[in-house]
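Below is a slice of the complex: some chains, not all, each in place.
Labels for the chains are A, B, C and D, by order of writing; each one numbers its residues from 1.
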Amino acid sequence: MKRPYERPGRNELEDIEEFAKIDHGRHSRAGKPEAVFAEFKTPEEVVRIVKAQIERCGESLVTRASSEHIEAILKEFSDCDVKVNRKGRVVAIRRRLKEYSAESRPVGKVAILTAGTSDIPVAEEAAATAEFLGMEVLKFYDVGVAGIHRLIEPVKKIREAKVDAVIAIAGMEGALPSVVAGLVDRPVIAVPTSIGYGVNLNGLTTLFAMLQSCSSGVAVVNIDNGFGAAVFAYLIARTARL
Amino acid sequence: MKRPYERPGRNELEDIEEFAKIDHGRHSRAGKPEAVFAEFKTPEEVVRIVKAQIERCGESLVTRASSEHIEAILKEFSDCDVKVNRKGRVVAIRRRLKEYSAESRPVGKVAILTAGTSDIPVAEEAAATAEFLGMEVLKFYDVGVAGIHRLIEPVKKIREAKVDAVIAIAGMEGALPSVVAGLVDRPVIAVPTSIGYGVNLNGLTTLFAMLQSCSSGVAVVNIDNGFGAAVFAYLIARTARL
Amino acid sequence: MKRPYERPGRNELEDIEEFAKIDHGRHSRAGKPEAVFAEFKTPEEVVRIVKAQIERCGESLVTRASSEHIEAILKEFSDCDVKVNRKGRVVAIRRRLKEYSAESRPVGKVAILTAGTSDIPVAEEAAATAEFLGMEVLKFYDVGVAGIHRLIEPVKKIREAKVDAVIAIAGMEGALPSVVAGLVDRPVIAVPTSIGYGVNLNGLTTLFAMLQSCSSGVAVVNIDNGFGAAVFAYLIARTARL
Amino acid sequence: MKRPYERPGRNELEDIEEFAKIDHGRHSRAGKPEAVFAEFKTPEEVVRIVKAQIERCGESLVTRASSEHIEAILKEFSDCDVKVNRKGRVVAIRRRLKEYSAESRPVGKVAILTAGTSDIPVAEEAAATAEFLGMEVLKFYDVGVAGIHRLIEPVKKIREAKVDAVIAIAGMEGALPSVVAGLVDRPVIAVPTSIGYGVNLNGLTTLFAMLQSCSSGVAVVNIDNGFGAAVFAYLIARTARL
């Protein structure tokens, strides 16, 4: 880890022989991080990719990390700032460098709501990603529509906080985004979760229900994709500040 | 049309040569009407079945009637009371007889809600069926969850009216039954409609969303099955009065 | 566990920091219990929620409990009445208080039928729930349509007992509710189970078959949802007694 | 139409230039007729194929015939025995020849049941096919399971008649074959129909329900395939007589 940090060029690539071609320029070019999706990779592969990113860009974000992935990262990058969110299975790694300070990044605010308790891991994936990207996060968990009065306070706070975007996370019938989008005037990013049973079909029903929300102002990401929702919210906030 | 009306036995059947075996005893035996589902039948077939029912039981209910069916019935049964609900595609036919008075039947009250304007035909099928069965009907149309405050007044009225059951009809994401069941203490019969597009899948998504409602106290009937919902509500009310 | 039991207000909520927002008022408001669905929760989380419910309402119902959940509850609530139904995976917990007596609750009667032996766990979930809610339960197991004469006795008993509702539970082709609804004059709540193989599709085929029953008077709940069927039956009985 | 009729060899083929290769030997080789499925063919194409079959084998069977197909056949084959079943959309054409008499063919008996009135067209396709193949047909229509007592008489007659096979045709939840196979000791060939709506999925649900019948002794053919069911029944009867 010797090379000093400097901004990669738009199309800069790095080959890690035989298994990866890292797109270091993705953030410069397309405004979004090249995160490491750990699920189909060995701890060794994840560590190798993170190392390359740290060396070149000074930071790296790992999602869907198992405890094996997390231990391997903690061991390898003991000289870095490593922030672990076990519920969300996210690890954020950063070099301890002066020039890399939070103040220099775009700032924004996002509200994250879940319908139930079981949706929280997805929410935490979103929260950890948003925080890695420099956003302020407001959390409102277990506020689903079976007791509609649970939404009164969150909606009031969201209106006051002037958030850039709302992330509404739900399993089951997935009604939360529809109701929220009928109450607030911000873009609502809906995340279906695979929580449910029977006709839930691993989240497919929730996804479909969200896609045909009777409210407009809702867009949807893949099932359980808390990371994608946070990146999208970040792009909204970033665009507003450019 | 000569035979006087008298109650059929539990297992009484009538063969209409080559195409139908009418179950005259269904109401005595199982508390529900043998309605004529007109959709896959010719006007002639419908008329023949209705005639047999009128002669034996004094009344008949036809659902999914096209205008051809309706005209054929009106022409044939000009000496009966014929009540046509064109939006709901339902026709109720009754002999003009003293002994067949509304007072002698079980009574009950049902509230029918729709999420949108396009769900109204299904609601009217339910309403016409419930009225045929002697129920009082309260209608609240276009009160879907995109503007949740539209539900305040209906919920208040439902609580006051002490209905036997609530029929909640919706297309799209089908969130109405969940929200209503979270607010009232009566059985909620959910009817998915085939209103929607794209991922609606002809109502399948709505059906699935309703089946995995995060509220309990909801049971579901087939897509667009207003008739079935009304019969179910009637059985609830009838049971309460036996 | 110090606070004396008193009825919560309609909209009373309790925040359990960071993962749950308990809707204590659900029963007052919407006539149904806020049961704890244990499947996606740790034993610790379940215990925390149950404790909050016991303290505030004096009772709690846990469904889909694993043996880990059950042991944790038994250990924690040794000073309460804890009723465990291992086949149905349901635990009912109640404080030992004078003011909380079964006599003060609404009463009703429900018949529970299963088509086969393998459907019994779902039936027991329903039975345990109905009993928790104060209902009398009649059980008729393994009476499916492959030997139609097995239904003769149950139907006779159901007619005599004047039940409020019938819960018909089946896997495979799911024909039981159709046949039963053709024979009895009570609302039939159909519960598809995930028992079967090949084209069973984890219960989806059974569900669909039930939804398009050729008998009216049938409404359906989610696959394996014995709890939901029992709550629905309870609402029918409760409505009849209000 | 000059060539005298004689039995074709097992593998005899005839090319009708550019669109068909007729398998005249199918009946000798595989015991089943090469019927003409008219649905995707023009009346001209159907007539050409029928002509080739009549010339070589003395008989031809056309299924899924529209009225255009029927008129074209009646016009072209005015010198043959043409038997039209309009409800079943089947046409049987035979040369008027001494040597082609019904007595020389295998004989058998099949019972055909339908659950409802709307399933009759499929039943008539089966009946016309079975009769073309020399079978005796017993019909029991509209005997579905919503009124289970409707089955008492048919089952009694089937037992007495000692049929070779039973064809049970149903739409909706498709429970008829299960119940029938639980009552009779003959092979039950189940035919799902596309009659239904909502979750019927054009007969797919009915098909799946039949395939996972809780009764054994049931085998299934494609949706609406009355022809295939009849050929299968014929092969059973033929095998019993060889």
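One rule holds for everything that comes next: a contact is a pair of C-beta atoms (placed from the backbone, for glycine too) under 8 Å apart; a residue touches a chain by one contact, two chains touch by 3 or more.
Small disclaimer: the values here were computed from a predicted structure and weren't measured.
Of the identical chains making up the complex, 4 are displayed, while the complete assembly in this file numbers 8 copies.
Here, only the chains that are shown with their structure count from here on.
Rotation angle, subunit C onto subunit D, C-alpha superposition: 180 degrees, expressed as a multiple of 5. At the far end from subunit D, in terms of centres built from Cα atoms, lies A. Under half of the residue numbers at the subunit A-subunit C interface are used by both copies of the sequence.
Note on chain placement: the centre of subunit A and the centre of subunit D lie 60 Å apart, centres being C-alpha means.
Note: centroid distance subunit A to subunit C, computed from Cα atoms, is 38 Å. Chain centres here are Cα means. That of subunit A falls 47 Å from that of subunit B. Those residues of subunit C in touch with two or more other chains are numbered 26, 181-183, 207, 211-212, 215, 222.
Chain contacts in this assembly follow no simple pattern; the graph is neither a line, a ring, a star nor complete. By the document's touch criterion, interfaces exist between A-B, A-C, B-C, B-D, C-D.
In the complex of the two chains, the subunit B residues touching subunit A come out as 115-116, 144-148, 172-175, 178-179, 181-183, 196-201, 205-215.
The part of subunit D that touches subunit B in the complex is made up of residues 117-118, 120, 141-143, 146-147, 149-150, 195, 197-199.
Against subunit D, in their complex, subunit B makes its touches with residues 11, 13, 18-21, 23, 25-26, 39-41, 45, 192, 194, 202-204, 207, 222-225.
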